[in-house]
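Complex shown without one protein chain; remaining protein chains in place.
This part shows chain A:
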């Protein structure tokens, strides 16, 4: 978006010609309407030669050169030391990677990276676009067997594996010990049901603090955090290829989030980077309970060392079952890249190696530089041996919360969007949950009738 309708330099009194030119220039700028077609700016790190593979990610090498950046850099260095086809990292800031244009424009112009990171929410979009490389043949059987059940299936189509998960990120409720103490509440008051959550949150809410918080910004992430509440009532958006969203489970889950806002115990807008940012919300004292993922343990460890907190599983509705969503990014290779076979080899080496070095690399990522549940059994064993999950919140995540989880659904945008609209409308605009669920179901149904692509799950 180079052209701006408001020139930085103020003109003198404009003549008709400048008016015309300014007007037309700005008009023309509107044709771009976002950097739709300016994507041609070639990026030399895209594609690379047959001897070089580009690896786009949002970790390293970053300016802060933190532990996560270092892990990526050393990963590339290790590979490059022993292989002819080198890996070249390109760092893209998280916000741009997640919802910016860099990746989209690169793929649209055939300049996509050879290796990149993908979240479950984006899997079908890329798979149906024909750019995901089959990794199965490069992945040894023992490595395949090492992954926890369900994880590879969520990244597979017709038995072929298209992405290797690097981590498992379950969601839970975090709470501030100080906030509970201040409100005269004890551990015995930690909520187990939705009703209790609303009641306890009421007691924790004050002039400067909200009792509980769920994500409020629309997007993939909000959907991801809402699904556990849908699953608790045995609901699902799609069942056996048909829409199943218009259900009592969906209605009650929509209503629960709505009630937290209606009762004024939850904020209408989160601080910092939103619902996943525990440091800015829970850590700052703005909320007393916050839903977030296991990554927050590492964030709090580095950015709020003295903050005392605990976690509990998601509270359930009456008669509901415990549930959480297992997020986590995966490495994928570009089938239309310069060297998809080498890229597949790199990915299976980086994340799938079962030798001591490979297991250690995974242990480092999942329990040292970042906090996750390791996606492989051997890595979990190695981490346990070091006492990574021996106590505290991480133990709870692994032993109590993760086992109730399902992998994050892979919905194409046409399914995700109606659900997002229903969540937003109920949560923030007082819409009737029954009607919102029915509207969303109708839209999903229309889409499914013409959908041609990999199975949605």
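Just so it is clear, a residue touches a chain if its C-beta (ideal position, glycine included) is under 8 Å from a C-beta of that chain, and two chains touch if they have at least 3 such contacts; residues count from 1.
In the analysis below, contacts and distances are computed from a predicted model.
Selecting from "Multiple sugar transport system permease protein", "Carbohydrate ABC transporter membrane protein 1 (CUT1 family)", "Ion-translocating oxidoreductase complex subunit D" or "AtuA-like ferredoxin-fold domain-containing protein", the unshown chain of this assembly corresponds to "Carbohydrate ABC transporter membrane protein 1 (CUT1 family)" (UniProt protein name).
When you scan A:209, A:303 or A:406 for touch with the missing chain, the hit is A:209. Screening A:67, A:94, A:413 or A:434 against the full complex identifies A:413 as the residue touching the chain left out. For the chain missing from the display, the contacting residue among A:67, A:219 or A:434 is A:219, taking the whole complex into account. Contact residues of chain A toward the unshown chain are 1-6, 8, 10-16, 18-19, 22-23, 25-34, 36-38, 99-101, 104, 107-110, 125, 128-131, 207-210, 216-219, 264, 267-269, 271, 286, 336, 413-414, 417, 421, 424-425, 427-429, 431.
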